[in-house]
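Here the structure comes first, spelled out in structure tokens, and everything after it is commentary.
With one protein chain held back, the other chains of the complex are shown just where they sit.
Right after this comes subunit A.
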Amino acid sequence: MAVAVLKVVAAGPLITVQDAGRFGHMRYGVPASGPMDRLAFAAAQVMIANRADAAAIEVSLGGLVLECVEGEVSYAQAGGGFAGGWHVATLRAGDRLRVQAGTWGSWCYLAFAGDLARPKWLDSFATHAISGLGGGAVRTGDVLRIENAEVRSAREGSYDAPPQPDQATPVLVTPSPQGRHFADDAADVFLGSTYELTDAFDRMGVRLDGPSVVLNEALGIPSEPIVRGSVQVAGDGVPTVLLADHQTTGGYPKIATVLSCETDRVAQMRSGAQISFQTVTPEEAVIHARTVAEARVSFLDVCAAPRASLDEKLMQMNLISGAVAGSEN
């Protein structure tokens, strides 16, 4: 069994092992966790020809430096505009891989051709960052072991990242389930204002900065379920968009719910970015989610196309045209 061993030379904060998510346990206080940007994660797995539920490393803006100390293994890098672009390459003993933030995006995924030896919890590698349950954090000094490590030369090459989302496009939300807990103009304030993402930004969510959303009867409501995308407002009137590691219930009122399929885009914004919101009806929300899902399938199909085959095709074309040219002479 081939094994590749990677040493974590340097790791920024908030770097964890993730898989596609741990579903079905919200009633026990367990959010799905999983990737902050689910499309980039899925693309990394497809690019390296892994199973969709394989483990990968979620790299934060803090960046990650790995050194291969034993064996060889191919990997895929995908996420936002991180330096080096979306690509598949192979690490061999002595090679260093530096994953660092680039032109845009806050999260990037590293998927390996093999099995990342990290613990599962409830049959999932997804790390719930606060409790550490799941595959766990990746820290400087860690040694990562990839079992059944393979070199997949056919996958090597560069891949097209999706374009950077236009930040001027409002993020789609459904209206508050609890309008009565807010002042009459609260929804208008929230929807009519531009907010800024603050640096209070982790896997649980991102706190915004901007006009206060005024609560009617602060903090008096019974705790109720929360979803990925809930926009909760604390007593200070500041909205927070909850993300992958959201609490599953809570007592703060919600001014709106960002569509789950829009949360990848929110997660890839950076502190200081401007964000605004626009309501859609539930029917429009479903239509949008289905459109996004179709686009995702098409995008992943493109990621699945083997890179080497293009080269091979070109070579074949050359050979054929050469042969044709020869026969004409």
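Note that contacts are C-beta pairs under 8 Å (C-beta built on N, C-alpha and C of every residue); 3 or more make two chains touch, one makes a residue touch a chain; residues count from 1.
As a convention for this text, contacts and distances are computed from a predicted model.
Enquirer: Which of the following names does UniProt give to the chain that is not shown: "ABC transporter ATP-binding protein", "Sporulation inhibitor KipI", "Aspartyl/glutamyl-tRNA(Asn/Gln) amidotransferase subunit C" or "Sulfur carrier protein CysO"?
Expert: "Sporulation inhibitor KipI"
Enquirer: Write down which of A:Thr103, A:Thr140, A:Thr249 or A:Gln274 is the residue touching the left-out chain.
Expert: For the chain that is not drawn, the touching residue is A:Thr249.
Enquirer: Could I get the residues of subunit A that touch the absent chain, sorted low to high?
Expert: The list for subunit A reads 23-30, 121-122, 128, 130-131, 133, 174, 177, 222-225, 227, 229-230, 247-250, 257-261, 282-283, 285-286, 288-290, 293.
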